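Every protein chain except one is present and positioned as in the full complex.
Take a look at subunit A:
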């Protein structure tokens, strides 16, 4: 099977949405859609699964919380318990109210940063990463739908032309 894709360009998000629905209804495989801004409902129209990144954020938050509990218990209660200003640190639960702010901050710190790192890694975003958008206009006002060529190429192109595209290109991937 060839890795040929047809890149159909659109200049409007509503036309793109209709096109995505039509292409999927005609059982063509949409490889990718590049858009200059988040088009609401596009992921559902393309049949993308929901992202699980919020779940990871929750787990990272739990890690941060546990780390804060462990750290403060180790430093304040286990290793060197002291009586500071009449607030003795001899058991964790007696001293716990004073630890709440840092438990909270650490949960947020871990959840936010690790989630963002996960996002960058999953979406392959990092410094010196080369951009892979097929056309520089896709960050301006162009919407590109890449459709895999399976079977008759000419037929696919003429089908896509009817969906309101403004430009069509065939490329090897």
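Observations, loosely collected:
Here is the rule we go by: contacts are C-beta pairs under 8 Å (C-beta built on N, C-alpha and C of every residue); 3 or more make two chains touch, one makes a residue touch a chain; residues count from 1.
Throughout what follows, contacts and distances are computed from a predicted model.
From the set "NrfD/PsrC family molybdoenzyme membrane anchor subunit", "Poly(3-hydroxyalkanoate) polymerase subunit PhaC", "Nitrile hydratase beta subunit domain-containing protein" or "ABC transporter ATP-binding protein", the protein name that UniProt assigns to the chain left out of the figure is "NrfD/PsrC family molybdoenzyme membrane anchor subunit". The chain omitted from view is touched by exactly one of A:26, A:62 or A:98, namely A:98. Seen across the whole complex, the unshown chain contacts subunit A at 13-14, 32-43, 46, 48, 50-51, 53-54, 57, 61, 71-72, 75-76, 79-80, 84-85, 87, 89, 95, 98-99, 101-102, 104-106, 108-109, 111-113, 115-116, 119-120, 122-133, 136-141.
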